[in-house]
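One structure below.
A single protein chain has been omitted; all remaining protein chains appear in their positions.
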């Protein structure tokens, strides 16, 4: 089982920490590599224009490595470029945090709230939740008023903030499950869970563990992506001519062996 | 990882075959037991009245074994008693074929069709699909006009029928993924897949493999069912007084060790 | 016109009071009997596991008496076992409080709120409201934080609580109609109505009066349940073999003649 | 119990026949009068412009007689002016065929088809069905390609046509219940029902019998229309000044005593 | 390009002011006339019964002038008689403020709030928003608690009230765009916009400018209303016989030349 975790940003700042987290929680048979984008790319994707910029990067990475991995995870809760990447992933499955988290949430409770960084993120994330069919179960989206780059700066302050807002989601909005609406909110779910008494879905662990499962069923049962209808892949030659088959846009690549056990 | 597969019918006719299938496809660390109900129970659940009869059995089984398994699978595509069983499963997750199959389908294509046995099944299954938020992606439900007890009688005829109807689902209804809408439709997905060129989700394997994954995340991350809001469990003493804590209704119990490797 | 009111709980505590209420409000040509379940059954259905336990009881009662009544009412606002009971009711109609109350509400105002006992009840009741097609008209569900067994204990306190919460539903949530979300909230609607100036639908009277009407149209026009598609009934012999045709699970049976005129 | 049946057209052609039908099927305590509009009004409402013309007539009739009836039925399957008439009906309930028929259909089966006269009618009727929350249960709308004025011309031909199209609705579209989508389709439901084996809801009898029931609960329990929020009625004086309180637009008025027993 | 603006009320109080506003904002090639209804008609449409009264007036006006204008605007945010008027407009397009405003809102932001006069208006307007497909984008409807006839009485007070409520819509409800939910709220959008920093859609200007555009495409490309299916128009002769072709109900008619440049 080989998984590629894509941090779709122009910084390797989170690669080692996320890599170590994945390594610690991986099944024995799983190998996970972590890649991030060239340094001139946006370092966070809080604006849709930044998503636009990294969209071809994500698709090119998946296309380039489609035969070397069983599963890909696009590490941003906007689920950027998910439809596009799935189209070119050959037999590999492609996952993304929002869709995965909703799977976990749907199995654990009647309703969920998402704790996002900023109000800014809410409309697109709500539309994603709606398009995944989970709008009826969404108790609320609550903004922590922290940016992507703030979450790991002062973890204690972040934890306090998340617990405070999570408590409101449970008590005022009726959420039975909490979902952390950004991959950089990693490292907090367990304390929140203990304090709040409800499951807290981590946006890194959720798609990663589901990727292990869907990667396994893809390989074992042939349950890779459909290639008919809207899922039909572009012809290889044409795709190559029009820029899909270029040098993959890698800023940093951290192979499984290089990932530290603790970070 | 311990999983209990529940065949919620009063016959052990399918226990060994399903057990062997699960054993073959299990991860190394998984143990799965298979249980079916006492012989006076309905042998299939094609009618809702039969579902009614086995509903307390399912709940009592889950309650009785809630501390001995990480995950339960209710082996009927009606997802009988899912809400009720989840309420009393303590920290174990409870899965069911329809909900699981829709997770697989949503990751593999834009739309799916379900091949059910009879027209009779369609309204309730459609309502389930709707309540899981997947109505927009449902291309069609097609009835094979075979009952639960027919599927394994003449496997070649069944396969022909399924391929024929699956072909129409793909070509006429625009399904990108096929879902087999009965657990007793096991054993056919691979041939269908090869013949039709689209992923075919098996209603036994789908919830089983997802149960391995959700059972693991339940244990590893504490992502068991929420116990707040509508997911609050009944008080133990009251539940015992009112019939939840009785002798579990077991017709046949097949422990992992007893399951044959091939059947 | 003969109606069977089913109190699907293992106590006859409410049988006489509900019976007297129905008798007082019945049309001249109506006879209504009241039945409750054996004493070892749950005394309230606040937990879904308890619903599970009484599910076959409800279905067996309806099946046993299907030819002796024109209409059945399942007396619990969860509308427990409604689909299942309808399948085996032959030519009799089966009603339940939530579905009926929404009929009344839809004819009297643009929106409604439901006053339930506990938060616990809300997710399933919301899903019912949604499946009945009334989600757009639901202004709110408000929990009184009273259990089923509390409503009739201190009626004055209950009335105060209901008026208080009903007022908020009207003034803050914009409800034009109030619905009492538990059959044991009987006896309060009239005072609430006078105090709040909006129609308040009682969960006993609503399904009972609608049952008189639908029972009449069933008999008069032949508008009994469809028996095609998903409404097809199980074959008699098979159903008998598999436990549907057993001795009906009766704890207490109060015939129309025995019901007191006032209670 | 006093009910006013409004034939919102400028002809009394159907008044006696509908009156006789209602008289035959009424409860003993029911008195029903039948009114139709002045002769210069449209004789059918197949076009929305015709609905527009009779809209104030309907509202003025209901306003004029609001204290003399317990219930009104607007006798057109477009449910013309229903919102507007309800606003001024004081304590009387107002019903209309489409909304009523969906109540009957929802209690008798999982899905229904509506047999309308012409394709022309379908978009508005579909929007009504949607706004009543029943779109998910609508199996199909099928046009008989007969106009309002054709239905009673050659009843045998009409019956043949309705049975033919109803059969397709059941067999091809999966309808479990049929609804006749025009009040002038009266007189056919019983034969259809016998021939097709599914309940067939008549658009005259359905709102009439429900009006008896809702009229009774309005009077008995005070369950008249809400008068808050969007249901607030206009101030009497202002309404009078602006044309609501004029002479009611009556073409023909058939009092209960004058209605023949057979027609 | 000729447009008829219909003030569907029995007063010409707003004709000159609205006319002047339209004249000032019209394209060079646009001529707009303003018509209002006879003096015995309702002076505002806050109640649905008043809408009923003017419904045939609107339809008759559109029918009478269908060949003399390229576009009609029905000047009431309830979008009264829109479906009915469209049926008889021949090749002219018919617009109404709510539908138009939602077009502007959908192009300018993810969500919008509507500032209505009274709570009374909300249910019908919400249903309109829903039927236009925009319910998911509706952040809130907020009532100013001002009636139609209050808006222009003390413009400074009105402006303060609108800014206050608009601010809450933006800050508390998350509206990205504001819509003024009454045509008589004209004259305020610009100040609100400057103060609140979000686009504020005026219910007069929005349908007027869209009418210029749709009137142009109707004439230039032949994109007038469909006349098939539910949009089929009534036969001329029949319509004439049944009251559509009467003298148009004009209270005041203000031709383009007569409209003052400032008012």
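Structure notes:
Chains: A, B, C, D and E, in written order; residue numbering restarts at 1 for each.
Throughout what follows, a residue touches a chain if its C-beta (ideal position, glycine included) is under 8 Å from a C-beta of that chain, and two chains touch if they have at least 3 such contacts.
Fair warning: this is a prediction, and the values are worked out from it, not measured in the lab.
Considering the entire complex, the omitted chain makes contact with A, B, D, E.
When you scan D:130, D:168 or D:227 for touch with the missing chain, the hit is D:130.
Touching the missing chain, out of E:117, E:174 or E:243, is residue E:174. Along chain E, the points of touch with the absent chain fall at residues 25, 27, 93, 95, 99, 103-104, 106-111, 132-137, 170, 174-177, 189-190, 193, 197-199, 201-202, 205-206, 209-210, 212-214, 216-217, 220-231.
Mapped onto chain B, the interface with the missing chain covers residues 110-111, 136, 174, 176.
Hidden from this view is one chain, which touches chain A at 10, 40-43, 46-53, 55-56, 58-59, 63, 81, 83-85, 87-88, 119-124, 127, 130-131, 229-234, 239, 242-244.
The rule is short, and it goes like this: only the chains that are shown with their structure count from here on.
Common neighbours of chain B and chain D, by the contact definition above: C. When chain centres are defined as mean Cα coordinates, D lies farthest from chain A. In this assembly, the C-alpha centroid of chain C lies 28 Å from the C-alpha centroid of chain D.
Between the CA-based centres of chain A and chain D the separation comes to 54 Å, rounded to the whole angstrom.
A separation of 31 Å divides the Cα centre of chain D from that of chain E. Of all residues in chain D, those that touch two or more other chains are 110-111, 136, 174, 176, 229-231.
Contacts between chains form some other arrangement here, matching none of path, ring, star or all-to-all. Chain pairs recorded as touching, per the definition above, are A-B, A-C, A-E, B-C, B-D, C-D, C-E, D-E.
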